[in-house]
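Of the protein chains in this complex, one is absent; all others appear in place.
And then subunit A:
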Amino acid sequence: MRFVDEFRDAGKARALAARIAALCEPGRSYRFMEVCGGHTHTIYKHGIEDFLPEAVRLVHGPGCPVCVIPMGRVDDAIAIARQPDVIMTSFGDMMRVPGGQGSFFDAKAAGADIRMVYSPLDALKIARAEPGKRVVFMAIGFETTAPSTAMTVLRAAADGVDNFAVFCNHVMIIPAIKAILDSPDLRLDGFLGPGHVSAVIGCRPYEFIARDHGRPLVCAGFEPLDILQSVHLLLRQLAEGRAQVENQYSRVVPWDGNPKALRVIGEVMEPRPYFEWRGLGFISHSALRIKEAYARFDAERIFDLPGVRVADPKACQCGEVLKGVLRPWECKVFGTACTPETPIGTCMVSSEGACAAYYAFGRFSRERVREASRT
């Protein structure tokens, strides 16, 4: 078993598709939000929507960590990178994300030392190799990624690598889902839960969605069959009048998550009173910062940051896309002024961003054709 190909079998996908169609009540339509950008990516890469009946619509959620970074934070990171003797390190996804004054790529072209890394541990390695420099890791991501940053800080502390620091932009999924549930302009029938976030936080934190909002949530894996089966489980709950949290991705997600990962996050980080999300605005207790005890690894304390709030460009409709209100190609600049090479908004940057996923996998044209053939 390689845990990939087995979950891409076309025959099984067709069987699931038939079950899904059979569960749809005639005349009813269903809107399910896939919270996680990883799901958005799979859905467009594998054309999952082609297996779903018209009545089932997947709505993209806010779970692309690159997409929700506000412009002001990008500017702050670039301000750090421009300091003398600083090496900024970042996941490749982040390099093209536009701030108010350009992206990491632009800053690099202008002379800043910004390097792409695969892991925060690679950033730590650079810090060891370059004791005369201060090496800052641009930490982004949900609870999936936060434990890795925390572990790296703990290792830096244990080994006394004092020229290493983290610019912490980790965000939390539950407050984002709450913000979505409180948004008045969105009707949703259920959620595909973010599988890899859940590997860390487990399934319990979602219980309020079922209990207080009467919406089912299914923690879903990332292969095509995972997504189809999760849609099937959601529809079955609705057909039976249930709203519960179910775990489709049990091969990876333990019901209680990863206790060690939660512990290291709690050791190194604490919730911020509030944090700005691109498109969603300020959400309270929605992000993490480095605790006082690890202040010497906290770039926010080490450097003076401009901390200026920058409004998104007028043309950008990422907020609507992130909330699932607008579909990517409905944005006025999609594919014209805004492309992966010259993104205006963040959703066009990461392969997990809804706009980039549409753009890369030709959904744009197919959707348009489908839309046109309807009228």
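Heads up, the rule we're going with is that a contact is a pair of C-beta atoms (placed from the backbone, for glycine too) under 8 Å apart; a residue touches a chain by one contact, two chains touch by 3 or more; residues count from 1.
Convention: contacts and distances are computed from a predicted model.
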* To do: Among "Septum site-determining protein MinD", "Sarcosine oxidase subunit beta", "HypC/HybG/HupF family hydrogenase formation chaperone" or "NADH-quinone oxidoreductase subunit L", find the name that the UniProt record gives to the complex chain excluded from display.
  => "HypC/HybG/HupF family hydrogenase formation chaperone"
* Which residue among A:225, A:269 or A:299 touches the omitted chain? -> A:225
* Asked: So which of A:23, A:52, A:192 or A:264 would be touching the chain we can't see?
  -> A:264
* **Sole residue of A:55, A:121, A:181 or A:360 that reaches the chain not shown, by the stated touch rule** => A:121
* **Contact residue for the chain not shown (choose from A:197, A:302 or A:348)** => A:197
* Which of A:53, A:102, A:254 or A:271 sits in contact with the chain that's absent? -> A:254
* Would you write out the residues of subunit A that touch the absent chain, in ascending order? => 1-4, 6-7, 9, 11-12, 14-16, 18-19, 36-38, 41, 63-66, 91, 93, 118-122, 140-142, 144-145, 147-148, 151, 194, 196-197, 199-200, 222, 225, 229, 248, 250-254, 258, 260-261, 264, 350, 352
